[in-house]
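For this view, one protein chain was removed and the others were kept in their places.
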Amino acid sequence: MIVAAPLVAFVIILLTGRWQWQGGAIWTIGAVGLSFVFALGLLIEALLNGAVGGTFPAQEVIWYRWLGTPSSGFVIEFGILIDSLSVVILALVSFLSLLIAIYSVGYMGHEKDKARYYSQIALFVSGMLGAVAANNFLQLLIFWEIMGLCSYLLIGYWYHKPEAAAAAKKAFMVTRVGDVLFLVGVIAVFVIFGTFNILEVSALAPGLPLRMTLIVPLLFFAGAIGKSAQFPLHAWLPDAMEGPTTVSALIHAATMVNAGVYLAARTIPLIVTNVNASLFIAFIGGFTAFFAATMALANHDIKRVLAFSTISQLGYMFLGLGAAGYALNLGLAGAQEGYSAAIFHLANHSFFKALLFLGAGSVIHAVATNDMRKMGGLHKRMRITSLAMLVAALSIAGVPPLSGFWSKEGILAATFAASAGNQLFFWMWLLGILTVFMTAFYMFRLWFMTFWGKPRWENEPRESPRVMTVPLMILAVFAVGSGLVIFPLGGFGNLIYPLVAGAHAEFTAPLDILIRTFAGPNSFLTYISILGVAAGLGWATLIYRMGAISPDSLTAGPGRRALHTLLKRRYYIDDAYDAFGRRFVLGIARLSDWFDRNIVDGLVNLVARLTLWAARGTDLVDRRAVDGVVNSISLRTLRGGRTLRRGQTGQVQTYVAVIVIGAAIVLFLIQIVFPLLGVP
Amino acid sequence: MIPLEWELSLSAILFAIGLYGILVRRNAIIVLMSVEIIINAAILNFVAFSAYTGDVSGQVFALLAIALAAAEAAIGLAVFLVLYGVHHTVNLDKIRILRW
Partner (left out) sequence: MLLPVIIATFSGFLLIALTFIVGRQRRLADAALVGLLIALFLSLDMAGLGLLERLGLVLWQAPVSQQLPGLLLEVTPFVLFFWVALLLTGVIVVLASRSFLQKTDRNIGEYYGLLLIALVGMMLVAASTDLFVLYLAFEMASLATFALVAFRKRDKRGTEAAMKFFIIGVVSSAIILFGISLIYGVSAHVASQLPPQTGAPAATDLRFLGTTLSLGLAQFEPVIILAVVLLIAGFGFKVATVPFHMWVPDVYDGAPTTVTTFLSTASKIMGFAAMFKIFLIALVGTAGQWTLALGILAIATMTLGNVAALPQKSIKRMLAYSSIAHAGYVLIAVVVGSHSDPAIAAFGLAGGLYHLLVYVFMTGGAFIFVAMTATLLIGERLDDYSGLARRMPLLAFAMMIMLLSLAGIPPLGGFVSKFILFWSAVQAGLVPGSEWMVSLAVAGVLNSALSLFYYARVIKHMYILEGPKEPVKVPTPYSLALWVALIGTIATGVFAFVFIDFVTQAAALFFG
């Protein structure tokens, strides 16, 4: 039902949307709302059962048998899997989608062709929900691809803009790299275990053959990397900002990019089979968090800054998951914390990042540009948006007691704890702290540049309509409040932990959490990161609010300028990918063209020449046999004789000749080559 | 009785001649005739094997194959006739609108 409602809306809008009010927005909103109601119901049930004592067992609902027969042991059954993890994400996704769909009514109000927009949004939501609720990897993959397709279509929504079309293609291609590896992983799992079912695979995971323990988790992780835009497949996300801002908010901040984290969280039983897989995941996460944050420092496009920030925050989640997997594998402390903190951060991040994007959308709506240099002084004009953005910025920077603080603390603490097992985690923790500092800096750079300082806009901006500001306010409440979930639920820890260890976590009293965070033996960590936040915030204020330090001084001097350019060009990774892509595709095209021209024609010319020789008699054969092979390739240019040009394609006998040559080659293979190679 | 090898050699030579004709000659009708030569090589094989092993079915099939060759020739000539009507030539080099 959760999945089906948006799907039905998609079909309805696709067929009739053109003639409806707002392009059938009402269907999308209604259907997503319905999904949300159901998901919320499940969530409440899960909370009642799982979080405060007792357990919420995983439930499978089978729809129908798709392939195979029960007797053969080869069965693929479609259905949904409801457990605490999927329930949390289902509720989250449907709630955010609902808010964003409502917001779209205002934001997209004056667009043409809204039916396409709403139908694709509906399809996307059903894809996301379906992927999260899938009970087997195959189904997960199907919905995963639907998501990818919708993302492609929605990024390219303004297809008449060449950048948008290029960005859509890029997103499609880059995520495809991950998807193919993911597919290989799914097939590998099927080959090994003979089932796609997630529960069965999880149960069988400890029996994964040793030599596969590294490769299989990493194949799955590759899919997660592509979807969640982690290094080295991060390049598509900043470009994806060419789509409508609502799409960026929905897909590229709040929901789809989380699918990668969800996948990694879902496959944790596979991941923990190998220490190095967890280490790798944590490393990629930590590195990406840092790496993306540096790129966010030097960008002027408000949405790109947010995109880099998204990549960076997703990096945190992978760091947490990796640390959790590592700790779990070695039996260290911190496994529960890391895992639940990652999911907790996922939820919090969705709220405040959606808020940031919707706020940015509101600003863009008002000033009609993405360039922060053309904004400024908007605070007076757009008070609601500005305050909402402030809340989100504080939250993402990790200022206590807002939501971002709690989950980020959890991840960093888990990382630090894992360093007991491997020194590398200490360095990743350090990277995490540096990222905290940078996050605070670039978020407030963004906020000050947009809302304070001298007005630099051209037209008169006005506050957005209610349909847009109300979702902002709701999200702002969540950005503040969702962190408080940590007190009753231990930040999902009580809810989700059983998935990992099969045991129920002990209930942590709210006061203990506070004490642990601020006064426990490791509380110095908390203060270090708060210090980082304060430093970043302060520095940004100095530069962009007080004007005490000129922003230009940051780029003064050749060394700093070079660094700035490096960051602005995104470490040249995009350029490298583009160049590679272009070369590669062109190369294939050239190769086939060359093959066509030279080999096929050459062969044919050779045949033509052979017949010519026969016709001319033996005396010529003598003379030509020596240099004939050489000539036969360049013959056409040498002689230009019309009779010899019969080798062109389009001529029937060429085809017959190729048939004969082909048969001869097959004969040659069977009679001579295979025996030589020792093939039976 | 003629040794089987002789007949097989003859049929192989016929096969080669037919193939050569198909590949080299540019006139569609002569190409069709060359195809007939290959079919005749096969028919010769059938008859030879049939006589050599005493199995009758080969000869029956030889008769059927002859009929088949006639049918092919009929269709082929009809096609070429139409071709000539439209393109005013049956030279295979000259007829190539359809290509890459």
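So that you can tell them apart, the chains are marked A and B in the order they are listed, and the count of residues begins at 1 in each.
As a working rule, contacts are C-beta pairs under 8 Å (C-beta built on N, C-alpha and C of every residue); 3 or more make two chains touch, one makes a residue touch a chain.
Remember, predicted model here, so these are calculated numbers, not experimental data.
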item	value
Missing chain: touched chains present in the view	A, B
For chain A, residues in touch with the removed chain	14-15, 65-69, 138, 141-142, 145, 153, 156, 159-160, 176, 180, 183, 191, 588-589, 592, 649-650, 652-656, 658-663, 665-667, 669-671, 674, 679-680
Interface residues of chain B (partner: the chain not displayed)	11, 15, 18, 22, 28, 31-32, 35, 38-39, 41-43, 45-46, 48-50, 52-55, 57-58, 61, 64-65, 68, 71-72, 75-76, 78-80, 82-83, 85-87, 92, 95-99
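Methods note: only the chains that are shown with their structure count from here on.
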item	value
Centre-to-centre distance between chain B and chain A (centres being mean Cα positions), rounded to whole Å	62
Residues of chain A defined as touching chain B within the complex	596, 607, 611, 646, 648-653, 656-657, 660
Chain A-facing residues of chain B, complex	19-20, 22-24, 26, 31, 92-93, 96-100
